[in-house]
Structures are given as structure tokens and as C-alpha cells.
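Below is the structure I would like to discuss, written out as C-alpha cells.
Note that one protein chain is taken out, while the other chains of the complex remain in position.
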Amino acid sequence: MKNRALISGIVFIIALSCVAAFAPLLSPYDPAAINQDNLLSAPSSAHLLGTDSLGRDLLSRIIYGARISLSVGLVAVGIATLIGLSIGCLAGFYAGFLDMLLMRLVDVMLCFPTFYLILAVTAIAGPSVFNIMLIIGLTSWMGVARLVRAEILSLKEREFIQAATAIGATHFRIILRHLIPNALTPILVNATLGVSAAILIESGLSFLGLGVQPPTASWGNILIESKSTLGVAWWITVFPGLSILITILGFNIFAEGLKKEIG
Amino acid sequence: MITYLAKRLIAIIPLLLGITLISFFVIRMAPGKPVMLQQSLNPKISLEEIKRLEKLEGMDKPLLVQYKNWLWNMLRFNFGRSISDGRLVVDKIMERLSVTLTINILSLLFLFLFAIPIGVKAALKANTAFGHITTFLTFLFFAAPTFWLALLAMQLFCIQLKWLPISGITSLDFEYLSWWGKLADLSRHLVLPVIVSSIGGIAGLSRYMRSGMLEALSQPYIYTARSKGLSEKLVVYKHALRNALLPLVTIVGLSIPGLLGGSIIFESIFSIPGIGKLFYEAAMMRDINLIMAEVVLVAILTMLGNLIADISYAYVDPRIRYKK
Partner (left out) sequence: MQNLLSINNLRVGFSLGGKSIEAVKGVNLKIGHNEAMVLAGESGSGKSITSFAITKILPANARIIAGEVYFGGEDLLKLDEKALADVRGSSIAYIFQEPSSFLNPVYTIGSQISEVIMLHQRKSREEAGLAALELLQQVKINDTQRVSESYPHQLSGGMNQRAFIAMSLACKPKLLIADEPTTSLDVTIEAEILQLLMQLKRQLGFSLLFITHNLSIAKRIADRVSIMYQGKIVEEGSCAEIFSSPKHFHTRELIQAYEKIGKL
């Protein structure tokens, strides 16, 4: 095994998951604890990454923010993958009208100004973590659907499938049995990049104030304060953004490693 | 070619119908009614008042009827009035559209201006220090959230170095400047938004360009070009580059939703009065008519971008231009 990208990706994802899971143990302070005597204090031994304008410990908020980012990423991608799988399977198995209709739906969704829709819906339905996960999932399933459909169509053409159908085995079961090993890695690559995208969208939404609402900490909503503290408290801008950057890098490196595995 | 064009134009109709249908229903069915905002702003508003408002907006009718009415109005460019200030939605969008388009077109230009040479150089020097460094940097910038880069850039250029103005698109004394002064003032305001909004794209596109160039350089016709005695320069820039550039044309179309989506965040950060910021304000106010109109507008821009990309692709690639 020489796939360094894959290994470092896995190590990173495990590390991030641990940070998220053990947030209460790892964070030195209560992320929501306001401290009037310690507003906007620079990084120090007491507050490694400094404090925000309410005196809350930035490190603790970033550690808790990992929970939000990771769960939004995973759940949204989970939803997208499920929808994509179902639609891809339907379109692949039932060629003809249904296939045509579903693929047009994919085209429509790909033309969609997704971020506009996400923003509108979170604004109207109310910005909650659950709504964000759902709407990101609902608007990012198209890649998986296309992938699964293409895989099924190519499997249908293979001789052994046609032979098996001829002797009476059901199409569905055979294809499903071959589909899973064949399409697993591409779907995983797609999902991994999807996690990155979802985390970016969530942070963007939260930054606009339409995502995760304070006092719950998310990397995006910590950055809201950034604009008013520019030139005053650089740490508020630097660290949350760096967390997002490193996380996206980690998932992208993992995806890169997976791609190498496919060859 | 003409039948191809006609086909593509006709294909837009169901797409647009699909987009409007989905956005209409999703936005209307999202829990939380638009008129509720007025209620939350004015808690004393009575139930009858809500009913009256709903009736005014035609929101008491069944959804499908509402959609039909809305669609019919849309065809006549009537998107209704903004809930927040009662002005026509079309007017509000039109006065802000040019700013957003200018910035995005400039970003696209920037994108190509930088991404192509970077990608080509990275491919030609794939196994050198330069190649490795560009690969690393493009990977890094591809992963960086661009609004964060914007914040960092503001911190550096506007606050620390004080080279550039921090927000807006004109200075206070803009009216009194000469023509050249106005241009200089505008450029000073636009330079940061344009560069920052294209930086993620530059990273992505140069990665794409690099792999396209490597792919082209490994094609059989490159051996032919060498065997004809062409210099390495001609082999690379005449035979390989032309082939690697073709798919890039479609990228223009594909990058439009991203750019326009980015406009929301950028215009909010840099306080630029474009349609992105307008949309953000509309979303905050739950200004349904404005929201719908913008979704349709951005969808149309996206499809237009795709269409132009497809047509130019068909034009530049002889394999599509002269299909057997």
C-alpha cells in the first residue's frame, strides 16, 4: 500500500471525528460561557486561540463547531446519496419514459441556482441545523444519480447479465449484486467531495446568518463577527477559516486517494 | 448547425418550466408564511389583516392556480411588487443587475487569464519543483472557503496596508470626479471582489487545464507532430494546447451558477449593491416575489451560459461542427 493520500485522508477524518465526538472532554471551556472580563482577548495560555466579543473561548467554540460541520456534511451527503441511489436505480432499471423524465429532472437540478434556493428555503422555513442538512441533501444528489444510472446501463449490456436473465434469474437481483462492488468507490468519491461541498455551504449560510444560529457555535457563524473585528482581533478571522480549510483539504485528499485506488 | 441551435433553444423551455415549478412549490410550501413577517414586525396585526394581505397577494387560492397565475405574469415580465417596499420587482432587479454582471464577467476573464497559463505551465513542468508547488497551491486554494479569503484579503489590503477601500463600489466624492477619476475609483473598489471571487475558480480550472494538457500531450497526434520536425514549442502550443482548450469552453457555462451563488456572499461582504445582496435582503425579509424573480433570473442566466458554452463548443470542435 503506497497510497499516502488515502491514508492521510483516513487519519484526518478519524481525528476530526474524535474531536467532534469528545468535544466536551477536549474543550477547555464551556463554548457558550460569556465572560465580561475577557472580551476579545488575544491568544494566550489561558485561551489558546483567544476569545470573541462576548468573552467566549474561541478554541472551545471551534471544537464544538466541528460537530456541526461534520454532522451537516455527513447527514446532507447521506440524504443526497440515498436520493441519488434511488433515482439512479429507477432510471437505470426502467428505461424509457421514466428514465427520460428522471434524467430531465437531473438536468433541471443541475441548472438550478442551488445556493439561491437553499438560501430562500432556510430563510422562509427558518434556519435550523436540520433544515440545512435536508435542503443541502435535496439539492446535491444529481452526481450520484447519474453515476448509478450509467453503471446499471453498462451492466445491463454485459453478457453475463444477459445470460443470467435468459436462464430466468431476475434482472434486479443480479444487477444489484454487481452494482454495489462496481459503483462503490466512485460513489464514495462523490460522497466525500459532497461532504466538502456541504461543509462549505453550511459555513457560507451560517456566515450570512441564515445557517446555524448562535449561541450554537459553527465555524461559519463565528466568522460573522470577523467583519466587525477586522484589524482588531485577527484570531477571530484566522482560526475558524483555517478549520474549514483544513477540513475541506482533509476530505479532498481522501477523495484524491480513493480516485487513485480506482486508477 | 441551425437545427442543433433550434434543438437547444427548445430544450430550454421544459428546463425553465421545471425550475420554476420546483422553486415555486418548494418556496411556497416551506413552513413559515411570508406574511408572517409582517406579523412578527407588527404583533398587533389582526387575523383579518393577514387574510386581507394573503388575498392581496393571491395566496388564498390553491397552489397550482397560484403557479399558473405566476407563470402567466412571468411571461409578461410581471413579477409583482416587492413586499418590503412595494416597488416593482423587475425595477429593483434591473437597477442592480449590471453591477453583478460586470463583476462576474470580469471574474470570468480573470479566471481564464490566469488559469490557462498556470495549467499549461504546470503540465509542461509536471515533474519539477514548479509543477509540485503549483499542484499544491491549486489544491489549497481549491479547498479554501472564498468568503474567508475575502475577509483575509480585506484585513490585509484594506486595513493593514490601507491600499484599497473596504466596501461599496464608489467613494463618497464619486460624483465630483473626472471620467478617468471615476474609472480609477471604480477599479479600486472592484479589484478585490473580482480577484477574490475568481481565485477558487482559478485553482479549480488550472487543475482541470493541467490534466487536459497532460492528456493532450500523451495523444498519438503529438508523436505525429514531432515526427514532422516541428519544434517543441509548436508541438505544445499548436497541437496540444488547441485540443486541451476545447473542453474549457463549456466551463464558462458550468461556472455561472457558482459565480452567481458566490455573488450573494461577496456582495454582502463587500457591500456591493448587486443582485446577490438584493437576494440576501429579500431572503431575510421573506420577500417572496423578489425571491422567485431572482431564482428565475439566475436560472435563465445559467441556462444562457450553458447554451452559449454548448454552441461555442460545437463551433470550436470540428468533430461536433461537422457531425457525420
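By written order: A and B. Residues from 1 in each chain.
In this section, a contact is a pair of C-beta atoms (placed from the backbone, for glycine too) under 8 Å apart; a residue touches a chain by one contact, two chains touch by 3 or more.
The structure presented is a predicted model; accordingly, all values stated were derived computationally and were not measured.
Asker: Check the whole complex and report which displayed chains the hidden chain contacts.
Answerer: B
Asker: In the complete assembly, which of B:117, B:168, B:181 or B:318 touches the absent chain?
Answerer: B:318
Asker: If I consider the whole complex, including the chain that's not displayed, which of B:66, B:84, B:102 or B:219 touches that chain?
Answerer: Of the candidates B:66, B:84, B:102 or B:219, B:219 is in touch with the missing chain.
Asker: Which positions on chain B touch the chain that was left off?
Answerer: 218-221, 223-232, 239, 242-243, 246, 317-319, 322, 324
As a convention for this text, only the chains that are shown with their structure count from here on.
Asker: How big is the gap, in whole Å, between where the Cα atoms of chain A centre and where those of chain B centre?
Answerer: 22
Asker: Write out the stretch or stretches of chain A touching chain B in their complex.
Answerer: 104-105, 107-109, 111-117, 119-126, 196, 200, 203-204, 207-210, 223, 226-227, 230-231, 234, 237-238, 240-241, 244-245, 248-249, 252
Asker: In the complex of these two chains, what residues of chain B are touching chain A?
Answerer: Spelled out, the residues of chain B in touch with chain A are 14-15, 18-19, 22-23, 26-27, 30-32, 34, 139-140, 142-145, 147-148, 151-152, 154-155, 158-160, 257, 260-262, 264-265, 268-269, 279-280, 283-284, 286, 288, 291, 294-295, 298-299, 302-303, 306.
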